[in-house]
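Here the complex is missing one protein chain, while the rest keep their positions.
The first chain written gets the first letter, and so on, giving A and B; residue counts start at 1 in each chain.
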Amino acid sequence: MNLLREVSEQDATKIGQELLRFAEELYPICRSITGDGIRRTLAKIQDRIPLRICEIPTGTPVFDWTVPKEWNIRDAYIKAPGGRRVVDFLKCNLHVLNYSTPVHATLPLSELKPHLFTIPEQPDLIPYRTSYYNDEWGFCLSHNQMLALEDGDYEVCIDSTLEDGHLTYGECYLAGRSSDEVLISCHACHPSLANDNLSGLAVATFLAQLLSGRDLRYSYRFLFIPGTIGAITWLARNRETAARIRHGLVLTCIGDKGGFHYKKSRRGNTDIDRVAAHVLRHSGESAEILEFSPYGYDERQYCSPGFNLPVGCLMRSVWGSFPEYHTSADNLDFIRPSQLAGSLFVCAAILDTLENNRWYRSESPYCEPQLGRRNLYWSAGGETSGEEEIMARLWVLNLSDGNHSLLDIAERSGILFSTISEAADLLWQKGLLSIIPDPGQGTPAGGTSREGNSQLRKGTPSVSTARSDLLSSGDGRE
Amino acid sequence: MNLLREVSEQDATKIGQELLRFAEELYPICRSITGDGIRRTLAKIQDRIPLRICEIPTGTPVFDWTVPKEWNIRDAYIKAPGGRRVVDFLKCNLHVLNYSTPVHATLPLSELKPHLFTIPEQPDLIPYRTSYYNDEWGFCLSHNQMLALEDGDYEVCIDSTLEDGHLTYGECYLAGRSSDEVLISCHACHPSLANDNLSGLAVATFLAQLLSGRDLRYSYRFLFIPGTIGAITWLARNRETAARIRHGLVLTCIGDKGGFHYKKSRRGNTDIDRVAAHVLRHSGESAEILEFSPYGYDERQYCSPGFNLPVGCLMRSVWGSFPEYHTSADNLDFIRPSQLAGSLFVCAAILDTLENNRWYRSESPYCEPQLGRRNLYWSAGGETSGEEEIMARLWVLNLSDGNHSLLDIAERSGILFSTISEAADLLWQKGLLSIIPDPGQGTPAGGTSREGNSQLRKGTPSVSTARSDLLSSGDGRE
Partner (left out) sequence: MNLLREVSEQDATKIGQELLRFAEELYPICRSITGDGIRRTLAKIQDRIPLRICEIPTGTPVFDWTVPKEWNIRDAYIKAPGGRRVVDFLKCNLHVLNYSTPVHATLPLSELKPHLFTIPEQPDLIPYRTSYYNDEWGFCLSHNQMLALEDGDYEVCIDSTLEDGHLTYGECYLAGRSSDEVLISCHACHPSLANDNLSGLAVATFLAQLLSGRDLRYSYRFLFIPGTIGAITWLARNRETAARIRHGLVLTCIGDKGGFHYKKSRRGNTDIDRVAAHVLRHSGESAEILEFSPYGYDERQYCSPGFNLPVGCLMRSVWGSFPEYHTSADNLDFIRPSQLAGSLFVCAAILDTLENNRWYRSESPYCEPQLGRRNLYWSAGGETSGEEEIMARLWVLNLSDGNHSLLDIAERSGILFSTISEAADLLWQKGLLSIIPDPGQGTPAGGTSREGNSQLRKGTPSVSTARSDLLSSGDGRE
């Protein structure tokens, strides 16, 4: 598999623009951890990739948690004494405290103020705030907007419902030759936030598209889930499947102009950690490797001690470290086509590396084989191969002793994995290497995709392949 | 246990002054490796803490060594040709070569000179020199003093005795719930040297006072011993006890104005090494960690290959590295109240960490438990807990998998041990953690202090709880 080469042959600018266009489609939807916002988002993803949409009833126990009520909202506003909508959910869905209980009342400014959230240090930005698991209502607005409010009685309305219903998530399973899985997970519960939500959704969707229909070594599972409670729910219902995850990535905040950050899995030295570090080191972009910490995105759940899965988190700017984080400034201008495309390319290179990381054994372990007579070496009159190609062959032959994977060889030699992998393939074709089983492989490479699918079906009680009937049509009105 | 908090709530200035005052009390005594000087010192320590004083007869074989003769001295001087005392032991006990054989004679300056020791590079300072295990007599004086001596006949007198007697040391045993022990050792054989001797004696004495009467996890053993021969004697007579030492510290040179130095145990990665490094890293003072070497103080004996005990050495300035070392300038002005107090605080923090370093297992290992509903997380309207407190809880929950102690968690998270320990205690109270046995613990936690005491009694032939009868009363006259 060489996803990166294929995707690189396309026009990066065009791919970036398509990724941005998909983010634009999703941007106006008012998502939350439950409700029609996330359903509508998943439906748009389903237009592009085969997505099973799973609905888990309110009240279902999931480990230490319980699936919460479903939240839906139609409208919300604050009307000034003169009757004008001074804060209007229909203009920006960040204006409502996400998961607010319904309210319809008229109150003086002094009583309204405890329900207003602003950022005094960034007086022009609307904050993103939530009240999950609390009975609370409120509005978010810019600090300057709040300062402009005059004394008087205000009509406040949050036309929301918090009722028994479902938690909804989407799952795209692409069967490979092995039932061992690669997990790609991203959260889909933030309303109009572009980097912190839509960048990951767009890149993951495009990655799944790229993989679709290919002959895959691993099976791939893409999860589009509400943060925290979604990952907990999925893990609670899929413990057997989770045990098959060999490598995983949480994707988030990968559209901004910053360099890459890869946060290592709890174990810290798994293949995904090493592959991500290798790919980023050779990516030509600035990149930093971060140690695991039990804070962040859903890697927190995948890396909880009972699961301890080999799942890292790929970001550009780190959540909380950029001023636009969780504000109205994390909008469509904040993410860039070139950065989205670059993130897709890095993900493709990571998956290529996982797919192609094999174990070989040299058929000629005693001294070097004679590469010259096989036309794999320098020629007398100059070079038939580039220097790095020849070095890659020598490294592969030298280290293919049953104790080194191609990734080990790439790391030790300092040569790009794809060069090492191509050298190994050529040497294998020439009969100088044989393929040996991957010692870390849990299940045999012959594991079929069928098993994977039946497991998925077992673990997923309510499956809908077309949920667009549940969704209303107007932007900003669900 | 939280010694540090208690001691920190007191007035650091006052504690420092008390430590200095105790050093002042001990300063005039002319100590040596045997004799009444060390006896009188131990008696003053015994005024403050329960101290058993052990007397081992001259000639007792102790491993490769033999307990030497007992040295006592009443007076020593050099009288100039005119009869004036130009060098007078009663003015400064460094003037006599420590452990000198007796002498009373009149000799010309030329014959006297081979018996005079000075430091030409520091012409105003009196050196500290010893002649243990050699039959020799001599005087130490400033180089300028020596240069001023005129030709003529000098009367020299060293009124000392070197006779069969005892080697004396003091031992303070504080029984804890476990018979596993923490050792605190300091040498008590140097005469009027403040940093290199008295600083360690004072801090160790105050530490023992702080621990007295507390409910302790470990049993504590404080040794006040003559350097080298004392440690060898104690180890030779207490091999079974030595096997119970889980952590140990040699305290020396901890009153000067320098930053801390911690010299690691021979093993280099024991808990005491890690705890000392952790506490010093967070102490706010400059601190350097030194590798083990087989030179220095009594850690040389505790870390000899047959014992290889987990014993490090805590210092401020390192012996030999400061110009005042082993000279009359290592006097009471050289040690400072604030530095003595700071050293006591660091020791208290080290002991707190050892006492509180436990192993827990998460009762909720699959995904995070829901901290919010237990009021252990951010609240919607702001924060109910500080950020570090919450991070500490998440780290403890994530790493409490049976493979990590609280110290491991503090090291990996970079969070202060006490914050981690408090988080663990809170989570344990909320039922989210259970306590598991410490895998490194040699003896069960139920080991009683009684065993420890009986062992001590067995290993200690001659015990006196009040030896002041043996001591004369005048300063500088023993």
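We take it that contacts are C-beta pairs under 8 Å (C-beta built on N, C-alpha and C of every residue); 3 or more make two chains touch, one makes a residue touch a chain.
Note that this is a predicted model, so its numbers are computed, not measured.
For the chain missing from the display, the contacting residue among A:Phe89, A:Phe117, A:Phe260 or A:Trp395 is A:Trp395, taking the whole complex into account. From the options B:Arg52, B:Arg244 or B:Arg300, the residue with contact to the chain not on display is B:Arg300.
Taking the complete complex into account, A:Gly372 is the one of A:Gly59, A:Pro123 or A:Gly372 that touches the chain left out.
Seen across the whole complex, the unshown chain contacts chain A at 362, 364-370, 372-373, 379-380, 391, 394-395, 397-401, 413. Seen from chain B, the chain kept out of the figure touches residues 62-65, 129-131, 133-134, 136, 228, 231-232, 235-236, 239, 266, 293-295, 300-301, 303-308.
In this section, only the chains that are shown with their structure count from here on.
Chain A and chain B, compared by their mean Cα positions, are separated by 56 Å.
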